[in-house]
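Removed from the display is one protein chain of the complex; every other protein chain stays in position.
Each chain carries a letter (A, B and C) given by its place in the written order, and its residues are counted from 1.
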Amino acid sequence: MGHHAERVTERTNRAVKGTTPASLAEFLRVRAATEALAAPLSAEDQTLQAAPECSPTKWHRAHTTWFFETFLLAPRGIAPLHPEWATLFNSYYVAVGPRGARTKRGMLSRPSSAEIGEYRRAVDGRVVRLLESAGDDELSEIEGVIALGLAHEEQHQELLLTDIRWALHDNPLLPAYRQLGAPPHDARASKLSFQMLEGGLREIGLSEGTEFRFDNEEPRHSVFVEPFALGRRLVTVGEWKAFADAGGYDDALLWLSDGFDWARANDVHAPMYATRDGGALVSFGLGGARELHDDEPLANVSFYEADAIARFMDARLPTEAEWEVAALTTNADPRAGNFVGDDLLSPRSAGGEGVTQLYGDAWEWTSSAYAPYPGFRTRAGAVGEYNGKFMVNQLVLRGGSCLTPRGHVRASYRNFWHPHTRFQTTGVRLARAGDR
Amino acid sequence: MGHHAERVTERTNRAVKGTTPASLAEFLRVRAATEALAAPLSAEDQTLQAAPECSPTKWHRAHTTWFFETFLLAPRGIAPLHPEWATLFNSYYVAVGPRGARTKRGMLSRPSSAEIGEYRRAVDGRVVRLLESAGDDELSEIEGVIALGLAHEEQHQELLLTDIRWALHDNPLLPAYRQLGAPPHDARASKLSFQMLEGGLREIGLSEGTEFRFDNEEPRHSVFVEPFALGRRLVTVGEWKAFADAGGYDDALLWLSDGFDWARANDVHAPMYATRDGGALVSFGLGGARELHDDEPLANVSFYEADAIARFMDARLPTEAEWEVAALTTNADPRAGNFVGDDLLSPRSAGGEGVTQLYGDAWEWTSSAYAPYPGFRTRAGAVGEYNGKFMVNQLVLRGGSCLTPRGHVRASYRNFWHPHTRFQTTGVRLARAGDR
Amino acid sequence: MGHHAERVTERTNRAVKGTTPASLAEFLRVRAATEALAAPLSAEDQTLQAAPECSPTKWHRAHTTWFFETFLLAPRGIAPLHPEWATLFNSYYVAVGPRGARTKRGMLSRPSSAEIGEYRRAVDGRVVRLLESAGDDELSEIEGVIALGLAHEEQHQELLLTDIRWALHDNPLLPAYRQLGAPPHDARASKLSFQMLEGGLREIGLSEGTEFRFDNEEPRHSVFVEPFALGRRLVTVGEWKAFADAGGYDDALLWLSDGFDWARANDVHAPMYATRDGGALVSFGLGGARELHDDEPLANVSFYEADAIARFMDARLPTEAEWEVAALTTNADPRAGNFVGDDLLSPRSAGGEGVTQLYGDAWEWTSSAYAPYPGFRTRAGAVGEYNGKFMVNQLVLRGGSCLTPRGHVRASYRNFWHPHTRFQTTGVRLARAGDR
Partner (left out) sequence: MGHHAERVTERTNRAVKGTTPASLAEFLRVRAATEALAAPLSAEDQTLQAAPECSPTKWHRAHTTWFFETFLLAPRGIAPLHPEWATLFNSYYVAVGPRGARTKRGMLSRPSSAEIGEYRRAVDGRVVRLLESAGDDELSEIEGVIALGLAHEEQHQELLLTDIRWALHDNPLLPAYRQLGAPPHDARASKLSFQMLEGGLREIGLSEGTEFRFDNEEPRHSVFVEPFALGRRLVTVGEWKAFADAGGYDDALLWLSDGFDWARANDVHAPMYATRDGGALVSFGLGGARELHDDEPLANVSFYEADAIARFMDARLPTEAEWEVAALTTNADPRAGNFVGDDLLSPRSAGGEGVTQLYGDAWEWTSSAYAPYPGFRTRAGAVGEYNGKFMVNQLVLRGGSCLTPRGHVRASYRNFWHPHTRFQTTGVRLARAGDR
């Protein structure tokens, strides 16, 4: 996921010297949320790294802290507390063999989780003091960096959960992150229908403004969209069963060529973490293993599976422009949805009217390759250094998931992963041509 | 490359029963061209496969023949000459482990090159007889399949040359395909400049029509393009030297992340087939090894290198829409350019006015992921079966190369390869925002 | 290393019901030694697994305990405390994909180190009660299993140290296991000389008897040995420097073919954990990084390196028969030597007369492939099930190391590892033909 931003949030009343800026409360809230997510995990749990694309819990806790030290405190003359930790917790360092280091994050028994907790508290104190003592002329820039640091930390909050899920799944005892029930089932979950949406010359992305956004959301620009129809809810577990039972995983005609090769090479016949048990689909989640309900949204599928399922259902995936146009047209509320704060930590069945589940529940694969918007520019400085460097070989996902912090996503928000990725909470939204 | 099409070419005077249709001459011309390209190669040469993505010369000769047997003759009741060869020369067969078969094409000592020559002549005779005896009502459909088969064969003509180049390069003696000189140098090759092009709502792709096209060129559709500037010629070897000498291959800031990893993992510091020798860049081509001229277009670079070189030159790669808009706007002639018929088998320096080298010389990497056009539909029948299955993880290239048959490409023609591909004759065209 | 044995130690005075058997004290001593070795390590440290051939500290602690539960308690009707842990800590379980499980031992955050400590104490209590309540008729068999379990646990004590060394080395901070100085240097360390030993028909291995031995040491059998000369001490770091400085790592004539390929493929130019820094050789050990003294025995080299160094020094490695004949002929004391109890945790320079360092310091690679002795028989029962299954592709090592518990090795003791292994404390003893 992209990592850099400038957030300037709800700061209208804060600037009088001596009063507490609203950004201070926001800072403390987000920082505490990370620790709350880590709290159910032992020091040993927090050391685990299941795969090169994951990081240990305590690494997430330290890296997000290193971010504030490096991009907020250091430029203002405040030296790092543990300079020797820089190589451990810096994800930006590129050199010969960087993957080597990345794959060894699970070997960091030291510093301990306890030391990292102390590190977080010490840096928090320094940030608070900086904020409290900042002059009016500095405050805006400081708050900009803090906003970016918090958006970055919220991304890592989601990763913390997806990564520990994988790690616990590697233990034959299948221990739970913590006690969780099945998400409540909404009786209104219904047969899939499609909503018609108008095409034409539309605008997506964000123009310059004061609300926080990542650079990949800029600039606002025109796209021509044909009329299209969008599935009113996410594809469900029951619909996946129909695909699987019809031999979908073995029918080359349903798949992209690279996808079929990938499925063969990895013997893929179910979503990640899930196993078929007769008619049931049993999945390991943060609450342990449980049978999924047929009306639950499907999750933990790759782009390849999403694309094949869509073809099986006589549909296709939406483009990211279509998704954003739909979100803007339907005026969906980005804060309404099943987010991490709802504490289900699992997608739940759809129950609303109109186009539902656009936000929360599961990230929605689009058919759009992740690419720079026309006129995209890299921002100045170290933070902006690598902004566009992931813009190849990945697909855009939209809308957030049940593990995303509420308020983190918006209509223009672009997530992105390689097409084989399955350890994120990734689901399927269907689209069709508008004239059908 | 895409493989399926319906070509109906220059057939205005052909339909009177008893006269020879123009398509017959075209059929014989293209079929003979394949044999002419294979002629300098011994039976042993024709058996070589350098890599899984390559095929032996004689496989190309047999596969393109199998295509006519399978899609033209068999549906009309003419049984295949060697039914047992079907598994050898069928590239469409998908099953568990298809790559296994693909990687073993170099083990096909039998049938011999001579037997494949006989096979070609026998199938040619059958096609000729079919054409000559066809009723008026059948002719149009037959000629459609033939047009597709010939377009397909022309694609394999280019592959035949790129594949044997790799194979001969694997021999420490570096034998030449045949005697070739350096391409003549055009004294007018000049400093790189950019041509401004207007943006707006434009149309690209092809609507239904009678001229041959592959399905991925359809349908014609609207795109919104910002004003842009396009490099008037391809990037040269001299410009590549500037990039390399400035440490471009080792400067992570110039690269996409996946690209930098790829370059590290494969120790890439020069184009494929090329080695730096002091100030010189020596490359192995179809005529053997020779030093490249600084004004020659750069070729055999990956998308990753093309993208990094563009960034180094304070530019970017064009989108495929921009490329097609430029080709249409400048009204460039798709038959004018350095094609295989010119027998240089190497890109040559640019000498014209305006935007040059759009066609021929080297395929031009675009920044556009290969994806279906809005409204793309798979064609009916076995030929159309897999039309869209390559539409992920690949980038579009435009314009043809010095190894492409003249007349094969057009403004709407879409080639596509994975971003690390270097064994094709792939070069770099620069673009910039229009307001700079 | 082999894992199974029947030890019947020093039990002459113990059998009177109600008195404490000597085996009880031995049991408690060895079990406590494991915990003492683990004590400097945090729960996080104890979870680390650096490579598939290593195991986490807490896994060693649990596996050795599982051994007593499975082979001592369960057959006597005492059910396991945590039946669900069996798959976690059973190294004997063979099934499709066993390596998968083996490579995931580092993912076992649960059970925690603390729970494993409780597990050990609970099992210890059960074993003590079993011993105390055993009838005279049962005691001998029980003590046999205990002796085997303790020999097995001592092997894991050494592995615990070699494995945590690798794990800590993977941390860029290079943390020490605990504070350790350099081993004291013995001023008598001298120029290498050779001791002549007589050949003839000799006997090696052990006949049936009451002292504990692993099955691979049986039976005693005749071998014909030519007269030979044995190096009086281990090859030193200084002698390794002469080899390296003469280009030994790049001189194919000094190497076995497989070894040279291995060194090339892994870019081997120094012992594991060591880097050349000008004239110095700096190595990371359990006490952290330090410069090695030229008179210290070389360690952490593969069989391939050992063999090449021997050839460079105009010598060869001894066979295991030669080594055992020398040990028996010189009557060396297997308890005298630098063992783990000496707390150097590093080989030290040789200072004695005659053939020195036969026991302790570093395991000595022999040129003998690990194979069954003539008449070797697999023992009955689950413990003996796999006794000979490692007898291919490995080389025998003799004599123990500075990380081996004192009393664990003897003249007939056979250790074995694949020839590329370097994470054990493996060194070089030279031999030559006797008539030189």
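Throughout what follows, contacts are C-beta pairs under 8 Å (C-beta built on N, C-alpha and C of every residue); 3 or more make two chains touch, one makes a residue touch a chain.
What you see is a predicted model, and the numbers here were worked out from it, not measured in a lab.
One chain is not depicted; across the entire complex it touches B, C.
Residue C:R264 is the one among C:R29, C:R76 or C:R264 that touches the chain not shown. Interface note for the absent chain: among B:V30, B:L73 or B:L108, the touching residue is B:L108. Annotation: of B:E118, B:E138 or B:D170, B:D170 touches the absent chain (contact as defined above). Residues of subunit B that touch the chain left out of the display are 42-48, 50, 84-85, 87-88, 101, 104, 106-110, 112-113, 167-168, 170-173, 175. Touching the omitted chain from subunit C are residues 94, 96-99, 201, 221-224, 226, 252-253, 255-261, 264, 303-304, 307, 367-369, 371-372, 374-375, 385-386, 388-393, 419, 433.
To be clear about the criterion, only the chains that are shown with their structure count from here on.
Under the stated contact rule, the graph of chain-to-chain touches is a line, running from one end chain to the other without closing. After Cα superposition, the angle needed to carry subunit B onto subunit C is 180 degrees, rounded to a multiple of 5. With centres defined as mean CA coordinates, subunit C is found 61 Å away from subunit B. Put simply, the C-alpha centre of subunit A and that of subunit B have 39 angstrom between them. For subunit A, residues touching at least two other chains: there are none.
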